[in-house]
Every structure is written in structure tokens, then in C-alpha cells.
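Provided herewith is a single structure, encoded as C-alpha cells, for subsequent inquiry.
A single protein chain has been removed from this complex, and every other one stays in its place.
We just call them A and B in the order they show up, numbering each chain from 1.
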Amino acid sequence: MNGSEMMALVRDLYPLCRSLTGDGVRETLKRIQRLIPLEIREVPSGSPALDWTVPLEWNVREAWIRTTTGQTIVDLKDSTLHVVGYSTPIHATITRTNLDSHLHSLPEDPDWIPWRTSYYSESWGFCMPHRLRQTLTDAEYEVFIDSTLAPGHLSYGELLLPGTTEQELLVSVHVCHPSLANDNLSGIAVATAVAMLHRDQPRQLGIRFLFIPGTIGSLTWLELNRPNLILIVGGLTLTCLGDAANLTYKRTFDGRCAIDRAALHVLEAEGKSHELLDFYPYGYDERQYNSPGFRLPIGSLMRSRHGRFREYHTSADDLSLVSGDQLEEAAHVVSSILSLMDRDRCYVSLAPEGEPQLGRRGIYRAVGGGGDPEALQYAMLWLLQAGDGRHTLLDVAERSGIAFSVMAEAADILETHALIAWSDPDEGTALRPSRSSR
Amino acid sequence: MNGSEMMALVRDLYPLCRSLTGDGVRETLKRIQRLIPLEIREVPSGSPALDWTVPLEWNVREAWIRTTTGQTIVDLKDSTLHVVGYSTPIHATITRTNLDSHLHSLPEDPDWIPWRTSYYSESWGFCMPHRLRQTLTDAEYEVFIDSTLAPGHLSYGELLLPGTTEQELLVSVHVCHPSLANDNLSGIAVATAVAMLHRDQPRQLGIRFLFIPGTIGSLTWLELNRPNLILIVGGLTLTCLGDAANLTYKRTFDGRCAIDRAALHVLEAEGKSHELLDFYPYGYDERQYNSPGFRLPIGSLMRSRHGRFREYHTSADDLSLVSGDQLEEAAHVVSSILSLMDRDRCYVSLAPEGEPQLGRRGIYRAVGGGGDPEALQYAMLWLLQAGDGRHTLLDVAERSGIAFSVMAEAADILETHALIAWSDPDEGTALRPSRSSR
Partner (left out) sequence: MNGSEMMALVRDLYPLCRSLTGDGVRETLKRIQRLIPLEIREVPSGSPALDWTVPLEWNVREAWIRTTTGQTIVDLKDSTLHVVGYSTPIHATITRTNLDSHLHSLPEDPDWIPWRTSYYSESWGFCMPHRLRQTLTDAEYEVFIDSTLAPGHLSYGELLLPGTTEQELLVSVHVCHPSLANDNLSGIAVATAVAMLHRDQPRQLGIRFLFIPGTIGSLTWLELNRPNLILIVGGLTLTCLGDAANLTYKRTFDGRCAIDRAALHVLEAEGKSHELLDFYPYGYDERQYNSPGFRLPIGSLMRSRHGRFREYHTSADDLSLVSGDQLEEAAHVVSSILSLMDRDRCYVSLAPEGEPQLGRRGIYRAVGGGGDPEALQYAMLWLLQAGDGRHTLLDVAERSGIAFSVMAEAADILETHALIAWSDPDEGTALRPSRSSR
């Protein structure tokens, strides 16, 4: 799935009226299902979700404001942002003052429609450009929201690409924002592309993809999957990956997990400018995954940071804000991080006393006396020296300054010659037969 | 007790002839007793004080040098610094050469009288301006010191402001220097002011104030209070707090104790320039408290560092060197450090799986979609994320960059809503009922 194909998916999903629940999310998941074998889960309203409860399902069919003479001011048909998310139904003619208390606009960006929600307190409202709001001078207006807020389901999508072990990586994206391209659809497109890319590759660690409504979706999934959380060894939430900014990685709560180091190594190896953020308790579902009761090692990859770019949560976060090249690069980086996590492991030398004689095995240059060895031979020497079963490939790559890929190639050669074996770091130098599953 | 009142105390105590023991110290303690309910302890000469012994009590009534024609050269009446501390009695006419071997002066500061002592080897001596010493050309002089060095007592003052727990903070000042304003009286004034300020405040940790002669006083107190030392969780020695220099904090031997972090946080929060010194085995009674057999976490707060300002231990350390404003600021900082220590503790989240739903409890803004939350809400999110029972409020304040006071306010709100509870860090995530005593 290249950048153009990812943009095509973004364009396809852009018009749908998504929210925490409802047919917009359901339709979004079905369209993703055409590309990857997503399972769509439906969790009934009222189900427990840790400290929360799955809310009523919300669907909106029509919503507008008209003058008493029938002139349309705003209409849901024109933008899914016009109606406040989870608005209760209404049909009434009300005073301008009353209406105004239900309106949201942005005086500083008077041409943009803001996006607002009222998930957890019942009310209704409209969002519009501030310039338009200022033209409302009539005494009364007719408002109509044909919505239902009723027992139904919370929908989310899940796909597990199984590995040869039970351990898993987690990729989580939110699917609850309406027509917002960068904050929502870019993450969806990148996760879909990564799933397609990895579907047919062999892997040690399973990769689990979640397409979920923000907060309540991850809380619900965590509630339902508590026993299996221990199998998650790392992961990422993905968001805002299509804009023009550099890639930014936000660390886990712990900050020194394998995923933190893998992300940093890949970003540095890419050689492009990037930013690192320490964990903070705001953002997306990494908040839930990292909470003290779980402490799942989930970082977050983004470009512009939520809430810190001007178009954030406005109609200006539209298709023009994201580009296929940026999405493609992001998918490539995510894929590399997952691959590194999958490949990284500890090795123990099987000839730990002194250096083994590589020359006898035909994996060392024959004539001595020259200068430093080349990178691959150097990587072999490093792995043998570090081979006490407590250093991962990434440890040795970081320490030696040799690229992870070269280190992995060296490990393959040494493993083939039975000079190193995969080791469980918790067991120290105790040897373990090299698993055949790789 | 404001700066003027503190200066009044300094002025009142300035003329008294203090030493390790004797009536000067006793009178000093009595005058402090008018302000705070100090208990005055008297420990007999010869009592063991760890590796030391409480010395004989020294009192001096009169001391002078005269020419053989009766002209007075120096007289104790003019300055308590003129006689070497713990001088043995003498009345004799002696040669200039002999006299000179008993004189102390400062060639580089020829108008100042140095302060010298001879506590632990019996001798006598006089201190005088170098310029005056140079005028001594007679063949003989009459010297007179009417002192007694006899079994008596070592006197010190002690005040405990009890807390709701048995644990204590320690504030220790030395009271053994004669007419020296910055090195001695400034610490006495600040400790007295802090005691008055905290006397009527509720507190978790007791605050114990010691007004003691340097070294032998703390050794004696440590000898007598060995069983209770384990209850001391932090503290400060106070000295040289009235001069014009910035505040300087000297770390404990360990360097990373709670008191070290509290002092740093308060000094940084004050926003004024300040200095930090690593522990060194010189200075004041923090040497004794930090010694390897005790390792009490006692730091030291000062302005100019002892021995490093020109007026140190000379007659130029007089009333003009200290100011009420500087004393008042120092008292404020000491008070803030003690309060922070008292308020800091670990919390554990009572809803640790995912984030609890703050909105349902009315402590989160209702309409979603806006930007970053404000500091107080952010502090709540931080405390909930950090709520594994191993992070103190100060840990979270330092990590988040949010002020300790805001963090404490957030903790109060969350505790009220039963979302967090006080936790013992040694017990990890094990819960503990929130103590009612706060």
C-alpha cells in the first residue's frame, strides 16, 4: 500500500460521520475490512469498561439550523463537524440568545468550523465558522437534530497477525473523529498499510491492530482482554501522521522500555530530523495502556502534536493537510520499529572463553596484519564479546554504533555456525537451544 | 516575626559573651525563651559525648592588657572578641615577647579583631586589631584574665513542635559564638522565627529545634538522644543567613535525600539565584548529624559560606552585616522547605486500571475537543498516572514541571473523591487508609 493508496483510503473515509459509537464507525470498519481481515466487535451499551460504562449508541441522520423563513444556516450534510457529537434530538424554534448558548466557533480562526463533543453529559449544539455566527441577527431560529441516543453497541475493529510465540505487539488507532483527516484518518491509513505489509511476513511476535473509539474503546478492550495483557511486549498508538511536520515519538510512562529504544533507534537510523517527547498524561489511548494498573509499554508516534497545531480539531484538518508521501514514510517507520522489536533478542556465546576461532570456520579473513575489520566482521566480534546472555542485538548496536541490520546479519552467521544461541536475559548466561521457529 | 523583629533579637543578643559553655549561652537561651517555649538543658562537665567529653564550664568576668603605667590596651568590655575563648586565668606582668606569643591579629585586615578559641587545650590569649598590635613597643605589659574553667554545665535549648506522627524534622543552630552577628545570631533569629511561625500550624511531622554550642553541643545531644534518631526524616542546620549574598544550600552526605530535593525545589520555585554545594566534612553541626554512625539527612542553609567571606570570625561580622529583609526571606524559605517535607508523600491510585472517569465525578470539564487541560486538571491526570504508590508528590511535581502547591491541591481533590490514597512506598502498591490526621 503506497502513499497514493493510503490517500485513497483517507479520502474514502473522510465524509463519514464517525463518533464514539454508531453507524459512522461501523461503516468505517467495514471499509477497512475490504483491505485487511478485520474482525468487528460489538459491545452492548451499559457494559462495564473499567471505571467507565459503554455509553448509549448515537446516530444522527439530519441536523440543521434555519431562519424562520426557511433559509438554511448550517446543515450536517455540508460538514459532519456542524453538529456537536452526541447531541440529543431537538426540533424547536428558539430565541437567538438561547441558540447562541448552544453554538461553538473560533474567533481567532473565523472561517473554520471547530469540532466539539458532549459524550458524557446530555446536551446538544452546533459548530460553525465564527464569521457566519456573527451574521445571526434574527430574533428566532429553527433548530433540528434528528439523532438517537439509545441502547446499542460500541463497535471496534481488531486484527491479530499471529507470531510464532504468544507475545504480541500492539498498534492502536482511534476511529471516533468525524471528517478530520490528520487526527484520525492518517493513523487509520498507516495502521492499515502496516497490517497489509506485515500480513505475509514471518514473525516471532504477533501484531495486534486495534481500530477503536478513543478512551472508551481502549478502556472497553482492556476490560475484555485483561488476562492477555501480559503478553503485550510493546506497541504504539498512531495519530496525526499525514501532515508536513517531522516525526515525533512520545515515550512510554517508564520511558526506557524496548519500544522506546526501538523507536529512537529507527528514527535515528532514518537520519531525518525527529522529536522525542517524554510521556505526559494527555493525548490518546496510550494514556489508558500506560495507566498504573496496566503499565503496558505503549508509546505514540505522530507528526504534529495533538492540540499544538492550528488546524487541530477544526475543519481545516481536511484532506489538504495530509499527503501520501508523509503517510508512506510513517508506515515505513512503524514497520521498521515493529520489525526491530520482532528481531531483537539476547544471545549467549557458545564459545565464551576467549574469542572462538572464526578463521577455522571460514568466517574471517585469512591474511592477518591489516587494519580494522569491516562492519560485518566487527559486528560478529561485538556479539561474541557481548555474548553473556544479557545484551540484546539493540544493546550491542547502540554500544558499537553498528546498524541494527548489520548486527542482525552477524547474529544469523554466528547462529548458523553454532557460535551463539538465543538466550533468555532473565536466565543470565544459562544456555537455551536456539528456537527453530525463526 | 518579621525582619525588624528578627533584627531586634539579633541586636539584643549581640553583646553577650557566648562560648561553648557558661553564662553567655545561658542568658542567650533565656532571652529566646521569651519568644518560644524553649526547654533549657544543663549537662554536667565530664559527661560523655560520644568520642568527646563535656568540657569544664568557662566564664570570664574581666580581661584586659595594660601598660605598666596603667594604660588600657584592650578590654573585654569593649568587645567580647578580645579574649581567646576558654582562656585560663592569668594576672602577671610579662615581657612583650612573651605577650606577643599570646596575641592574635589579622595583618590583611588590620582594623578588625579576629575571633579565636582554645577549647580543648589549656592556654590564654588576646585578639586585637593588627594596627593596635603594631603599636606595642613597651618592654613589659600587665595582663589580666579573670576567668574560671571549672566543673559546671553545658547548656542548650530544645523545643519540639509535635506532629501527628512520631517522625520529626530537625532544625539546629549554634549558639556558641560571642559578638558575631551573621555567623551565629542570624541562624538563631531565623530558627526562632520559624518556630513561632509553625507553632500553631497543623503538621504531620514534628519539628525539633536545637539551640546548641557547635560540635560539642550536637555530640552531646546525639549521645543523649540516640534511641530517637531514627525518627528524624530530614532537617537543616542554619547559619550565616543575614548577609547580602544569595541563599546557598549544602547537601547531605547522601546528597539525594528528601531534604535535598525539597530544598532545591523551594529555592527553584522562589525563582531567585541560589547556589548548591555538595556535602563536605567542614562547616557546622551537619558534620556530626551526617557522620557514618548516624547518617541523619541534615542539610545546611546559609548565604555566605563560613570561612569564605572576609568578615568571617572577625569583629566585622557585626550588626551592619545582616539585614532584616535577608533574615525574613531566609525564614520564609526554611518554613517552605519544612512545609513541603511535611506535605510530601506517596499516593496510590484507587482506580488504577485506565483513567477513572473524572467527568462523572464533576471534576473535569464537560465539553471535549479543546486543547490541553489547565494545570490543576493536568496535575490530577499526572497523579493518577503516577499512582503506583512509588511516586511522591514531589516526584510528580519534578517530572511534570507543575508546582508542588498545585500538585498538593490536586491530591486533595482526588483524595476527597476517593480516587487516590496515601501509600507507604516501601509497600509498593499496597493500599493504606488515608490518615485522618491531615
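General remarks:
Note that a contact is a pair of C-beta atoms (placed from the backbone, for glycine too) under 8 Å apart; a residue touches a chain by one contact, two chains touch by 3 or more.
On a predicted model such as this, the values are computed, not experimentally measured, just so you know.
Checked against the full complex, the candidates B:Arg287, B:Arg303 or B:Arg343 give a single residue touching the omitted chain, namely B:Arg287.
Panel shows chain A; residues 348-349, 351-357, 359-360, 366-373, 378, 381-382, 384-388, 399-400, 429 of it touch the chain omitted from the view.
In the full complex, chain B makes contact with the omitted chain through residues 49-52, 84-85, 104, 114-121, 123, 215, 218-219, 222, 253, 278-282, 287-288, 290-295, 307, 312-313.
Keep this in mind: only the chains that are shown with their structure count from here on.
For the pair chain A and chain B, the CA-based superposition corresponds to a rotation of 120 degrees in steps of 5. Our note on geometry: chain A versus chain B, Cα centroid distance of 54 Å, whole angstroms.
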